[in-house]
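Attaching a single structure in C-alpha coordinates format; questions to follow.
All protein chains of the complex are present and in place, except for one that has been dropped.
Let's turn to subunit A:
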Amino acid sequence: MAVVNIDRVLFVAAVLFLLGLTGVLTRKNILFMLISIEIMLNAAGLAFVAAGSKWHQPDGQAMFLFILAMAAAEVSVGLALVMQIWHQHKTMDVEDLNKLKDE
(Lines give C-alpha, C1' and ligand atoms only; values in the text may rest on other atoms or scores of the structure.)
Protein backbone atom coordinates (compact mmCIF):
# COMPACT_ATOMS: atom_id res chain seq x y z
CA MET A 1 0.00 0.00 0.00
CA ALA A 2 1.42 3.27 -1.07
CA VAL A 3 1.29 5.85 1.67
CA VAL A 4 2.95 9.09 0.68
CA ASN A 5 5.68 10.15 -1.63
CA ILE A 6 9.07 10.16 0.00
CA ASP A 7 9.59 13.74 -1.11
CA ARG A 8 6.68 14.90 1.04
CA VAL A 9 8.34 13.42 4.12
CA LEU A 10 11.68 14.96 3.23
CA PHE A 11 9.96 18.29 2.65
CA VAL A 12 8.42 18.17 6.12
CA ALA A 13 11.86 17.37 7.55
CA ALA A 14 13.34 20.30 5.62
CA VAL A 15 10.65 22.67 6.89
CA LEU A 16 11.26 21.61 10.49
CA PHE A 17 15.03 21.91 10.08
CA LEU A 18 14.80 25.39 8.59
CA LEU A 19 12.39 26.52 11.31
CA GLY A 20 15.02 25.44 13.83
CA LEU A 21 17.70 27.26 11.86
CA THR A 22 15.60 30.43 11.84
CA GLY A 23 15.23 30.09 15.59
CA VAL A 24 18.98 29.85 16.08
CA LEU A 25 19.58 32.84 13.82
CA THR A 26 16.94 35.16 15.26
CA ARG A 27 16.92 34.45 18.98
CA LYS A 28 19.29 36.12 21.40
CA ASN A 29 18.23 34.12 24.42
CA ILE A 30 20.61 31.18 24.81
CA LEU A 31 17.84 28.89 26.09
CA PHE A 32 15.79 29.44 22.94
CA MET A 33 18.87 28.74 20.85
CA LEU A 34 19.26 25.37 22.58
CA ILE A 35 15.59 24.60 21.93
CA SER A 36 16.04 25.45 18.25
CA ILE A 37 19.03 23.12 18.04
CA GLU A 38 16.83 20.37 19.43
CA ILE A 39 14.31 21.05 16.66
CA MET A 40 17.04 20.78 14.04
CA LEU A 41 18.34 17.48 15.44
CA ASN A 42 14.83 16.09 15.50
CA ALA A 43 14.29 17.08 11.86
CA ALA A 44 17.51 15.35 10.86
CA GLY A 45 16.30 12.24 12.65
CA LEU A 46 13.03 12.43 10.74
CA ALA A 47 14.93 12.46 7.45
CA PHE A 48 16.94 9.41 8.56
CA VAL A 49 13.84 7.47 9.54
CA ALA A 50 12.14 8.41 6.27
CA ALA A 51 15.11 7.13 4.29
CA GLY A 52 15.23 3.92 6.31
CA SER A 53 11.54 3.39 5.71
CA LYS A 54 12.00 4.03 2.00
CA TRP A 55 14.54 1.21 1.66
CA HIS A 56 12.87 -1.03 4.28
CA GLN A 57 16.09 -1.15 6.25
CA PRO A 58 16.60 -0.73 10.01
CA ASP A 59 19.66 1.50 9.51
CA GLY A 60 17.64 4.71 9.53
CA GLN A 61 16.19 3.91 12.92
CA ALA A 62 19.62 2.93 14.24
CA MET A 63 20.92 6.33 13.15
CA PHE A 64 17.97 7.98 14.87
CA LEU A 65 19.00 6.24 18.08
CA PHE A 66 22.50 7.67 17.78
CA ILE A 67 21.07 11.14 17.15
CA LEU A 68 18.95 10.67 20.25
CA ALA A 69 21.96 9.77 22.39
CA MET A 70 23.91 12.71 20.99
CA ALA A 71 21.02 15.09 21.67
CA ALA A 72 20.73 13.88 25.25
CA ALA A 73 24.44 14.41 25.93
CA GLU A 74 24.39 17.80 24.20
CA VAL A 75 21.36 18.99 26.13
CA SER A 76 22.76 17.98 29.51
CA VAL A 77 26.05 19.79 28.93
CA GLY A 78 24.32 22.77 27.30
CA LEU A 79 21.86 23.23 30.13
CA ALA A 80 24.66 23.02 32.70
CA LEU A 81 26.42 25.79 30.76
CA VAL A 82 23.21 27.84 30.69
CA MET A 83 22.90 27.57 34.45
CA GLN A 84 26.51 28.64 34.94
CA ILE A 85 26.01 31.60 32.62
CA TRP A 86 22.89 32.62 34.50
CA HIS A 87 24.60 32.37 37.89
CA GLN A 88 27.64 34.35 36.84
CA HIS A 89 26.24 36.96 34.49
CA LYS A 90 22.57 37.13 35.48
CA THR A 91 21.64 37.33 31.83
CA MET A 92 20.67 34.98 29.00
CA ASP A 93 21.74 37.37 26.26
CA VAL A 94 24.47 35.82 24.14
CA GLU A 95 25.75 39.25 23.20
CA ASP A 96 26.68 39.96 26.80
CA LEU A 97 29.03 37.00 26.91
CA ASN A 98 32.02 38.74 25.38
CA LYS A 99 34.65 38.50 28.10
CA LEU A 100 37.04 36.71 25.78
CA LYS A 101 36.90 39.51 23.25
CA ASP A 102 39.99 41.61 22.63
CA GLU A 103 39.34 45.23 23.27
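In this section, a contact is a pair of C-beta atoms (placed from the backbone, for glycine too) under 8 Å apart; a residue touches a chain by one contact, two chains touch by 3 or more; residues count from 1.
We take it that contacts and distances are computed from a predicted model.
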Between "Cytochrome o ubiquinol oxidase subunit IV", "Sulfate ABC transporter permease subunit CysW", "CidA/LrgA family protein" or "NADH-quinone oxidoreductase subunit J", which matches the UniProt record of the unshown chain? "NADH-quinone oxidoreductase subunit J"
In subunit A, positions touching the absent partner: 1-12, 14-16, 18-23, 25-29, 31-32, 34-36, 38-39, 42, 45-46, 49-50, 52-54, 56-62, 64-66, 68-77, 79-84, 86-88, 92-93, 99
